[in-house]
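A single protein chain has been omitted; all remaining protein chains appear in their positions.
The block that comes next holds subunit A.
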């Protein structure tokens, strides 16, 4: 995509989502994250479990009410001032695909009704026949057959269920889809099928994806840009090629070097940057840079303040005082 015809679809500014965990303690799941997602692109979001990437995805489409900050979707700021009709329309335009295809489909409903739920809620079909035809067409789009419509979720394999989840998201003709680890519950050979389907749908319908995952090689394959999160903060954001070839934040470097590469020759002679220890407890962190406890290049100055995300190269943002 060329720079000049980039159109911002989703503008997230200083988004915060805090959870009250009792005992007067606050968990800062998403802490001051700002980013923009352009029309038709795929933004990948990676990080260790517990870094807040899923919470970010859910807060963006307002499944969670943000504690602070704003989300602007296609020029419309999402807040309490919206009327019911506008909210309804936003729900239609922003959809989500969930991680676990076993938990995200109601086991007591037929595939037909699961996929049609959005169509019914938004009144997108004039009559029952149109509704059912629409569902059958969707099932075909995602690579299932018409006879599957009358079955129940338990009759499907994981990959097929994920296709149903995709069909459900597509049913209301959305512009933006949050894919929250859509492939991590699937087998390797099935993962590629689902990724290909998502890419094909993007080409045909001009969809925009926020793709949350922890499998970095898949994220690289599907994303135009990638954001790296650590303990609720965005620490690096760049085009995917750039991020993989020229990672700047010490956490990104360690994360990339930790991915095992499926080639024994490369693996045998690889030098890893090993991260000491594990994620610190995200509750009650101080003012220092959040990565200090595991950072190999941490200096005294890092303990004083949290670094801000700064553009060090065109399109490449890093939050690390040692790099800037």
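Quick note on the criterion: a residue touches a chain if its C-beta (ideal position, glycine included) is under 8 Å from a C-beta of that chain, and two chains touch if they have at least 3 such contacts; residues count from 1.
Here is the rule we go by: contacts and distances are computed from a predicted model.
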Name per UniProt, for the chain absent here [options: "D-lactate dehydrogenase", "Chromate transport protein ChrA", "ABC transporter ATP-binding protein" or "DRTGG domain-containing protein"]: "ABC transporter ATP-binding protein"
Candidate in contact with the missing chain, chosen from A:75, A:123, A:264 or A:286: A:264
From A:279, A:298 or A:312, residue that would touch the chain that is not displayed: A:279
Selected residue (touches chain absent from view) among A:86, A:217 or A:246: A:217
Residue, one of A:132, A:193, A:293 or A:322, that touches the chain absent here: A:193
Touching residues on subunit A - with respect to the absent chain: 48-49, 157-160, 187-193, 195-196, 199, 214, 216-218, 220-221, 240-241, 244, 254-255, 257-267, 272, 274-275, 278-279
